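Missing here is one protein chain; the remaining ones are kept as they sit in the complex.
The first chain written gets the first letter, and so on, giving A and B; residue counts start at 1 in each chain.
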Amino acid sequence: MTDAMRKSMTAMKLAFLILIALAMLFPVVLTVSNSFMSEEEIGRHYDLLDGGDTAAAGKNVMIRLIPETVTLSQFGEVLLKRPKFLLHFWNSVKLTLPIIAGQAIIGTLAGFAFAKLAFPGRDRLFFVYLLTMLMPFQVTLVPNYLVADKLGFLNSYGAIILPGLFASFGVFLMRQFMASIPDAYLEAIRIDGAGHLRAFIHIALPLAKPGIAALVLLSFVDNWNMVEQPILFLSEPFRQPLSVYLATIAEGARGVAFAASVLYMTPMVLIFLYGEEHLVEGIQMSGIKG
Amino acid sequence: MQTNMERRKKTLGWLIGLFFTLLLALTFLSNTIQGLSLPKVSVQKPDMGGLDLNVTGDGFLQPAHTAQLFAEGDWKVEEILKKKNDRVKRGDALVTFDTASTRRTLQDEKTRYEQQKLQMAKMMDQMKAVLSSEDSAGADNQKRDLESHKLDMQVQERKIADLEKQIAEGGTLKAPVDGIVINVNASEGAVASRGQPIVEIADDAAGYQFSIVADSNDASMLRIGDKVRVQLDEEPRRSIEGFISDIEDAPTGGNDESTDGTNETITFDVTDAKLQPGLKAYVSISNQSRSMGMQIPKSVLEQDNNGYFVYTVMEKDGPLGTAYYAVKTYVTIRDENGDTAVTDGLLPDEPFITESSEPISDGDRVRYS
Partner (left out) sequence: MHGYDEGHEGECKPWKGGNHLIRIRQQYRRDAPFTLLFLAPSLAGFLLFFIVPFGAVVYYSVIDNPVNGNFVGLSNYEALWDSGSFRKALVNSLLFAGVSVPLLFAVSLGLSLLLRAKLPFRQSMRTMFLLPLVVPVASVILVWQTLFQWNGAINGLFLAWGMNPVDWMNSNWAFAVMLAVFVWKNAGYNLIVFLAGLSNIPTEQYESASMDGAGPIRAFMHITWPGLAPTSFFVVVMSIVQSFKVFRETYLVAGAYPNDSIYTLQHFMNNMFASLDYPKLTAAAVLLSIVIGVTVYVLFRAERRSREALQ
């Protein structure tokens, strides 16, 4: 292969990848750019969608990325005039934060046990954890519903947070991380006469920090977007998290939906960019058979 | 590269903190911001019970009956004994007249009567002559003339008697009833006109009356004959009993701004010894309407295709604090007076909106203090 050939190959590869990357990015770009349009402009562009199937064929929504006038009016409307948005935003925070914290703590502890402690039936139990991780939420829906009902949790965040704390994904990911910590490190501190607890606190925990960061990120992404649990367990609309609220805003108030989406996305994207290398590391770990 | 990465992370960390701080601040301010942009309303809670129907008003007492006294002849007024507003008793002299002209007429008439007497004597003499001449036809004729003359004389006698009586009685105008002189239409030395009463006297026995105008809804519970207390504008103040003598539709005074309803003129009669015409009298009558319900001012009532409604305030406790919403509440009007209506459809403690800074519609969030 000549140098020129290799170069043109690379260029082609690059062009193809950039094309795909742009396609990947397209929804975000569309959402962000449309969030700077005025409500009136959004209304004009998207009224066909709300017209339903009866609207005449031949007239179609066009993709518009450049606002006629850049304005922050959508953001103003969402943040200042619709306290509902803020209410649902904090609902999401209230649901997500305890789950993330709980998963991190419980997952780290159990991950350490699965990776570094010996007990009978360990791998079989871990396999069961893995299986439940694969089950869609609906499988244990009825009993979870009945348990929540019995415990008086129905219609409260407890019904969602409690099962969320124990989601097997946290345990799975932390076990993968803990397994990657060389035993020699742990043995070294144990020789000094320290027990498992000190080994965990002084060796495993600091080394698993990226893992915890990855878990926090992945768990945040997952729970920030939760849909099934709230729609089934929470009946009052004002308790719903932002994910469910935004789905309704898309229908009724398209004019501000883009800005609301951007605001919804912002914490996730910022945290994603902030912890990207941990996230990548975490994802890599989930794919490594320890 | 590493520092670059670190700087990026630092910036992102700041952005995350900034984002959450911003949203936190906006949440903290959300009620305030909302409050500033929400229509501000004033509310009131309805009073339970029947409608108070108040009729108040004042008027000037008018005599129910006036005795009008006329001069008996075209006399010059000699002396006015009672002035306007003087209290008089029956038989009191009011005005004396200079009856000289009538007396002269009487003199003349008496003279004429004397002449007729002389004429009579003369005719009697002629009669005797005719009777002696035995002219029967002439005698009859003479007899008839004599009879006619006798009748003339009788007329003249009555005329004189009349004039004498006129002078005797009419010379002094006397009060026919107890009462108050309300008008004297004469001046001393001037000839009293006969066309109009010289003195008018309000008759105590007949009493006084006054009228007020009231909203017909307010007056709906009033009946003719109802006894009422009437306050009199006197020193010291006192109140006497009166009764409603008349209720009739008042002529609508054009485009009256007060109410769209009709008005009633209510007349009250009062009888008392010491009343004066022109005295100011007040009445205030409170009644309760028969229908019970929630009382609301008529000004808050609005109307649409489904009937009358008011906006009530619904309180919703949310995580962002208490929020208030305007809710259309339909009511049925059971009764109304000038400014208040009794309605069904409201709860006793349900606050309704009386005023709002901007037009509101159903479901609007509002703020109220």
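By definition in this document, a contact is a pair of C-beta atoms (placed from the backbone, for glycine too) under 8 Å apart; a residue touches a chain by one contact, two chains touch by 3 or more.
What you see is a predicted model, and the numbers here were worked out from it, not measured in a lab.
Undergrad: Can you pull out the displayed chains that the omitted chain is in contact with?
TA: Result: the unshown chain touches A.
Undergrad: Can you work out which residue in A:73, A:155 or A:225 touches the chain that's missing from view?
TA: Once the missing chain is taken into account, the touching residue is A:225.
Undergrad: Which listed residue, A:38, A:74, A:144 or A:219, touches the chain dropped from view?
TA: Only one listed residue reaches the unshown chain, and that is A:144.
Undergrad: Of the residues A:80, A:130, A:154 or A:207, I need the one that contacts the missing chain.
TA: A:130
Undergrad: Just the residue numbers, please: which parts of chain A touch the chain that's not shown?
TA: Considering the whole complex, chain A reaches the absent chain at 10, 13-14, 16-18, 20-28, 30-31, 46, 48-49, 51, 53, 55, 57-63, 105-107, 109-110, 112-120, 122-123, 127-147, 162-163, 165-166, 168, 171, 179-184, 186, 195-197, 200, 221, 224-225, 227-228, 232, 242-243, 246-247, 249-250, 254, 257-258, 260-262, 264-265, 268-269, 272-273, 276, 279-280, 283-284, 286-290.
Note that only the chains that are shown with their structure count from here on.
Undergrad: Counting in whole Å, what is the centre-to-centre distance of chain A and chain B, each centre being its mean C-alpha position?
TA: 83
Undergrad: Which chain A residues qualify as touching chain B in the complex?
TA: 79-81, 83, 86-87, 89-90, 238, 266-267, 270-271, 273-274
Undergrad: Which of the residues in chain B end up touching chain A in this complex?
TA: 8-9, 12-13, 15-16, 19-20, 23, 26-27, 30-31, 33-34, 37, 318-320
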